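All protein chains but one are shown at their positions in the complex.
For subunit A:
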Amino acid sequence: MYDPTVARLTYRALLGRRRALILGALPLLLIVIAVAVRALSGADDQTAADVLGGFAIATMVPIIGVIAGTGAIGPEIDDGSVVYLLAKPLKRPTIIFTKLIVAIAVTMVFSAVPTLIAGLILNGNGQQIAVAYTVAALVASIAYSALFLLLGTVSRHAVVFGLVYALVWEALFGSLVPGARTLSVQQWALAVAHKVAGGDLVTSDVGLTTAVVLLVVVTVLATWYAGQKLRSLKLAGEE
């Protein structure tokens, strides 16, 4: 199911100079904000929850998910170099699964780790806030990676669609339309985080069971479907 060569190629493509810079920018911004907030207003649980929930989980994690998830396969399909993977006696689901693992790992490293660091800076993990949001980031990394990997497999405009989903659906509709919140990876991840933190600082509109079921279903379905799409991927000729 997991092919180390496909993984190596994907890591090197994802962590190439330009993409690594983009991946690193938001986490850096988060930590800078955390340092500034802590310096200006001292340690405060509510502020910590606001920064981590409002910026880290609502904005940074989905955007990093888009970059890593679509970037794990989209550019290869776009420029046609995926032909070197496809012209091999390699099961298509193996290619997708391997790329998913890589996308998850990259998203986790660039989103969960800075979330934890920022949380520790903001209030030193008071009321488990840093750990809870880190768990949310880890959980969301998995679902976002699967979702955006599928998007990268089926669409040439995956980054645009991914950003629209991440910013418009998750951030905007999610806060305005109650129904949209049920269908939001962010809310599912927060439900898990709520379980970790307890209390009222980390909240979600979705119950834990629903959240976990939806997380698993979305991740599995997206991965399976991406494998199917890759099986019948048509490489357009030059003509």
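What we mean here is this: a contact is a pair of C-beta atoms (placed from the backbone, for glycine too) under 8 Å apart; a residue touches a chain by one contact, two chains touch by 3 or more; residues count from 1.
Keep this in mind: contacts and distances are computed from a predicted model.
Only one of "ABC transporter ATP-binding protein", "Membrane protein", "Tryptophan synthase alpha chain" or "Homoserine O-acetyltransferase" fits the UniProt record of the hidden chain, and that name is "ABC transporter ATP-binding protein".
Considering the whole complex, the residue from A:Leu21, A:Val35, A:Val83 or A:Val168 that touches the absent chain is A:Val83.
The residue from A:Arg92, A:Arg181 or A:His194 that touches the chain not shown here is A:Arg92.
In the full complex, subunit A touches the omitted chain through residues 3-6, 8-9, 12-13, 16, 79-81, 83-92, 231-235, 237-239.
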